[in-house]
Each structure stands twice: as structure tokens, then as C-alpha cells.
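Reading through the C-alpha cells given below for one structure.
One protein chain is absent from this view; the other protein chains keep their places.
Note that the chains take the letters A and B in the order they are written out, and that residue 1 is the start of every chain.
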Amino acid sequence: MIRYVLRRLLLAVPVLLGVSLGVFLMASAIPGDPATVLAGDTASAEQVEAIRHELGLDQPLPIQYLRFLERLAHGSLGESTRTHREVLLEIADRFPYTLALALGAVVLSTVVGISLGVFAAVKRGGAGDYLTMGIAILGLSVPGFLIALFGIIIFSLNLHWLPVSGARSPASYVLPIVALSLHSAAVKARITRSSMLEVFGQDYLRTARAKGLRERLVILRHALKNALIPISTIIGLQFGALLGGAFIIENIFGWPGIGRLAVQAIFNRDFPVVQGTVLVAAVTYALVNLAVDVFYAWLDPRIRYS
Amino acid sequence: MRGSIRASVIRNEPAVFIDRRPNAFVSFVQRARRSPPMVIGFILFTGVLLMAALAPLIASHDPIAISVGERLQPPSSTHLFGTDDFGRDLFSRVVWGSQLAVRLGTLSVLVSVSGGIVLGLMAGYYGGWVDQLISRAFDLIFAFPALLFAIAIVAILGPSLDNLIVAFGLFGWAGYGRLIRGSVLSARQREYVEAARAIGARASRVMARHILPNVIAPVIILSATRFGAALLAGSGLSFIGLGVPIPQPEWGAIIATGRDYIGTAWWITAFPGVLIAIAVLGVNLLGDGLRDVLDPRMRD
Partner (left out) sequence: MDRLLRLIPIVVLVVSACAQAPASSAPPVTKVGGAVTFVATTDPDTLDLHQTSNPVSSTIFGWIYEPLVYQDLDNSYKGLLAESWMVSSDSKSITFKLRKGITFTDGSPLNAEAVKFSFERLQRVGAKSPIFETFKNVTSMEAKDELTFVMNMKEPYAPIFHDLQVSYAGILSPTAVKAANDNIGRAAVGTGPYKLKEFQTGQQITLERNPDYKWAPALFQNRGAPFIQEFRYRVIAEPATQLAALDAGEVDVLGLRAQDLSRYGSDARFKVFDSFTFGLTYLGFDAKRPPFDNAKLRAALAKAVNKDEIVQVVFENKLAKASCCPIAESIQGYDPKLKEFELKYEPAKAKTELDSLGYKPGADGMRTTPEGKPFKPVLYTSTSDTHGKIATLLQAQLKAVGVDLQIKQLESGALLAATPKAEHDLYLNGYSWNEPDMFSLFLSCDRVTSSNRVLYCNPQLEDLIKKGRTELDQAKRMQIYFDAQKLTMQEAPWQPLYMPVSKTAVNAKVQDLKQGQAGGLYWHDAWIRR
């Protein structure tokens, strides 16, 4: 097991380097460099040149990339071209808020999704099944940001139950987490249902029944276990994606997360920050996936990891 | 079962468990009719397709004609969905917008599927360093935050529907690629493939005849999901101002401008929002239905 984990971690390194190179290349391809953006609308060509020199942007690209790697080796992601603060600091200021949303959304969507899925599977073919799956499929189809906007209008403006923006109080976490959970809850509900239905037709279910266990226990233990494998994959993907920051939701709620940081950094051509956030997102994604794979193995010893 | 596998190997036919009785198509349709998701999905999705195809006939007004005196009017008999902040007829804009939605959804799926199939087949079939390289490339794409990627592509190429298609299409390669690679890997181990290779069938033929058909069902489901995702993502990009250029009536772009009028002119967000929901709903149901109908284990 340890060897597996170590091997996976080692394999992740070239991927991360590839990601950083990818960001670098992408950054070079985007029109407009940081110097022009920082200089602003009223700046002269000399000002832009001065800034460019100050940032080391007049160096050839491979040199800039090597400098970046050098700083990375010393544990630094560089300085934001905009605020002159350490990129790690900029990210660290915001990451906890994104993490909170991600955790909240994963937990909420898993709990709701699995419950709905189990309910639908048990009530298969009946009104309950169709109703639940109908709700699920609606959740898949409605854009999250619309839910967010309507949520603000109904719950903040009209009912005054929840704050409009910011991350100031526990209540302010409610709407963003709900907006982020809807889609995933729907997906999990459908997957839970179909995984469980798969199991309903298989041998070991009949065996379990033969032992005289009550139907409810049979369902919960065996069928649910089968569902957990694809659900864990989804959780892994969802968590990884959310930790990259849900920009639109963060923008709508004025949430101080890294999604907004990353997108603003692209617009500001603040490439050290873009690099930093992409790397952080990639690292968390890799770690989460590793955790999910380890979980699989624990869950179902039949799975061999080759 | 075994007999038919051997028989199909000798006859070089695809080993798909689709009934080879003479009226295969008819029985397909029969099964389809019995599946509620299939029916509803088909109706909804075809509805959208028809709207797109017949847009010039259905639309009541010119979708980009401004009418300053008729701004922000609620739905009425002349303007079925009301008018927007420039007095343009919302119904016509939504109808014409269906063409953009269908293009965005289908083309980005096509780009993803073709790229993914090619890469996934190569990775799974050839194995070795080819597989390692391609799999790491997939990991890379997966690890990259999607929205940032899309923003970067649009920033580099410029704002247009085609560039949105490129952005989403490219990003989807990894999803399909992994799926297909997985199917190839598991199919390779099956006897009939070994047998086919043993009797000298060409790699591409083996892939096409024996491996691809098994992959159809998950690809369909993934495509349904990605179609919806493309529409929703396009709308999201419009929120940041990176959507289609003015004055194209892309549903997401209409919603994005409508969000300033939710209190005063709710129809601007509501109608395109409902249409997006219908399109995504229809595609998802259709995908579910197709999978149910094609999957032999679900047959009665």
C-alpha cells in the first residue's frame, strides 16, 4: 500500500511539471502582457517598458520559465505582479474559504444525492422513483448561477434570512454551498440509483436474502457498497474541481476564494498568481484522487491496483 | 452466448449483444417506445432541434432589430416572450438562439468525441510508452481547472461561438479518452479479440468491429452530460463578458444581460433559462433512454 501511494506521488510530479509548463505556454500565447495591464490606460510606452524590465519580462521565455522553476525549488511561487505579495500568501489568504465551500458542497450533495438515489432505487418503477429522478434531472439542467441569483433575491432580499454577500457569518455559507451542490447531488442521485439497481439483479443479493437478513439491511449494505465506488470517483472529481475555485458563484456572492483570484489574475495577466492557483488546484486534485483510489482498495479488496 | 461469440468471430461481425433478428430496427423502436425517459427525451430534444431548423419560419420578428419604443415589454400577443432592453423580440431571439445552442452542444461534443476516441484507442491498444504519454496528458487536462482553460482559449483566440466550441471540445478529450481507453483495455483481454488478432485481423478492424461497439453506451451518457455542460458553461462565460459577440442571441448571453433585470423584466432571464433547462433535460433523458434500450441487461 505504501509503495503504491509513493509511486502515485512520484508519478504526479511530471504531471504537475507538465501543468506548470502548460500554464506558462498558455500565458505566453494570451495577448497582452502584465506590463501593459499594470501600466494602465494612460501610461506611456516608456512606462510600460520600465515595468516590463522591472518584472523581468524582457527576458526570453525559456529563461523566465527556468527562473520560475528555480524559485519553485526554493519553495516560492513568486510574487504577484499586481500586489507584490508572495503568491503563496495570496492563495493562503483565500484557500480556506474555497475549501469550506468545497467541503460543504461535497458533504451536502453526497448526503442528499445518496438519500434520493436510495429512495428512488427502493421505490423503483413507482411514483417515488419518477418524482425523485425528475427532481434530479431538473437539478442537472438548471444553471447554478441562476439558482444563486434567485436564492439571493428570495432568501436575502425578500425574506432577510441570509446575508447577500461575503463570508462574514455562518449563514453566508448556506446559499453558495447549496448553489454548488445542486448539480452534483443530482448526478450522485442518479448514479446511486443505477448502481444499486445493478446489484439488485445479481447473485450475492439472493445469497444474502437466503441467509434471512431483512431486506432493508441487505439493500443498505450490499447495494450501497456497490454504489460507493462510482460515487467516490464523482466525489473525487467534484472536490478537485471545486478546489480549483468556483469562479462564477464566488463572483456572485463576493466570496473571497481562489476561483475569483485565478480568473482576475488571468485578466490582470498576473501570471505568477495564475501559475500558483493552477498548481494548487492540480496538487489538490492529485491528492484527492489518490485518496479516492486508496479508499476504493479499502472498500473492495477485489480491486487490484496495477 | 458462447456459440454466438464463436460464430461472430468467424463471421467477423461485431460482438455486440444486439439482436440480429431481421427486424432489429423495429424491435429497437418498440423497446424505445416503452422507455419513458427515451420518449420524453426524444420529444424535448427533437423539439429543440426542430426549433433550430425551422427558426426562420417560427420567429415572428427579426432577432436583432432594435425597437427603442418597445423596450422591456412583458409577454403579449405581439411579443410572445416579451421584449428585451433594446425592444428586440425575445421569442425570436430565443428561437434563433436554439441554432447556436445546438451548434455549441453538438459540435463541442463531436470535437471531444473524435479527439477522445483517437487518443483513447491509441492508448489502450498500443500500450507501453504511447499509453503512458497519453494517460499523463489526460491527467494533465483533468488537473487543469476547466474555466481557466476556457477563459485562456477565448482570450487567445478571441470571442466567438466557434472558439467556445474549440475550448469545450478540447477540454473534453480527456473524459472520452479515458473512457475509451478503459473499454479498450478490458476488451483486449477478451478471448474473441485475441482470436481475431490470431487470425490476422488488422488492428483498426479489430478496434472498429470488436471494441468500439462496447463503448457506445458510456459514450452516449457522457455526450449527453457534456452537451448540457457546454450550454451551461457558455452561459457562464457570457457572465464574464467572454461569450459570443454582440448581437448573437445565444441563450447564455441573453440570460447574462437579463440578470440585471430580474426584478423588473423577469422574462429576459426566465425564457432562455427554461429553454436551456429543456435542452439539457432532453439530451440527458435521451441519453438515459438510449443506454437503457441498448443495454441488454436492462431488457426484460
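By definition in this document, contacts are C-beta pairs under 8 Å (C-beta built on N, C-alpha and C of every residue); 3 or more make two chains touch, one makes a residue touch a chain.
Because the structure is a prediction, the values reported are computed rather than measured.
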{"item": "Of B:71, B:103 or B:136, the residue in touch with the unshown chain", "value": "B:71"}
{"item": "Among A:261, A:279 or A:292, residue touching the chain not depicted", "value": "A:261"}
{"item": "Among A:8, A:82, A:123 or A:225, residue touching the chain not depicted", "value": "A:82"}
{"item": "Residues in subunit A touching the chain absent from view", "value": "30-33, 36-48, 50-51, 54, 82-85, 90, 93-94, 97, 149, 152-153, 156-157, 160, 163-168, 251-254, 256-257, 260-261, 264, 267-269"}
{"item": "Interface residues of subunit B (partner: the chain not displayed)", "value": "64-66, 68, 71, 85-86, 155, 158-159, 240-242, 245-247, 257, 259-264"}
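Basically, only the chains that are shown with their structure count from here on.
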{"item": "Residue ranges of subunit B in contact with subunit A within the complex", "value": "36, 136-137, 139-140, 142-148, 151-152, 155-156, 228, 232, 235-236, 239-240, 255, 259, 262-263, 269, 273, 276-278, 280-281, 284-285, 297"}
{"item": "Residues of subunit A touching subunit B in the complex", "value": "11, 14-16, 18-19, 22, 26, 29-31, 130, 137-138, 140-146, 149-150, 153, 198, 201, 237, 240-241, 244-245, 247-248, 251, 259, 262-263, 266, 274, 277-278, 281-282, 285-286"}
